[in-house]
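I have a structure here, written as structure tokens, and I will follow up with some questions on it.
Shown here: the complex without one of its protein chains, the others still in place.
Presenting chain A:
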Amino acid sequence: MDQIQSVIDGFIDFEGQSLAETLTTAILVLTGIAAFGAGWVLSDLKYTVYVGLSGTVLAFLAVVPPWPIYTRNPLTWVAIAAPPEVVMVDVKKEM
């Protein structure tokens, strides 16, 4: 169960998130330009659709799974400190 949850979550670290963001923008913008260019040069709008959808599939495959490249900078948390000693004091009501 935990394993399934972990696959669905696919958590990545902060550096990985920054990289994923950049890759999403770059791949999709380049795909759009290539799609327009392909349709224009071949003079048929179907090539625009094909190139555009292929590039989008590529973007999904590159960004969505938690590839190792996105988990290279794991956060190291400060270890949990030992609980401080607590002295219990009885407080008596003074009349």
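Definition applied: a residue touches a chain if its C-beta (ideal position, glycine included) is under 8 Å from a C-beta of that chain, and two chains touch if they have at least 3 such contacts; residues count from 1.
Following the convention adopted for this analysis, contacts and distances are computed from a predicted model.
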Protein that the absent chain corresponds to, by UniProt name, given "NADH-ubiquinone oxidoreductase chain 5", "Signal peptidase subunit 3", "Exocyst complex component 8" or "Tom7-domain-containing protein": "Signal peptidase subunit 3"
Residues from chain A at the interface with the omitted partner, ascending: 8-12, 16-17, 20-21, 24-25, 28-29, 31-32, 35-36, 39-40, 42-45, 48, 52, 56, 59-60, 63-66
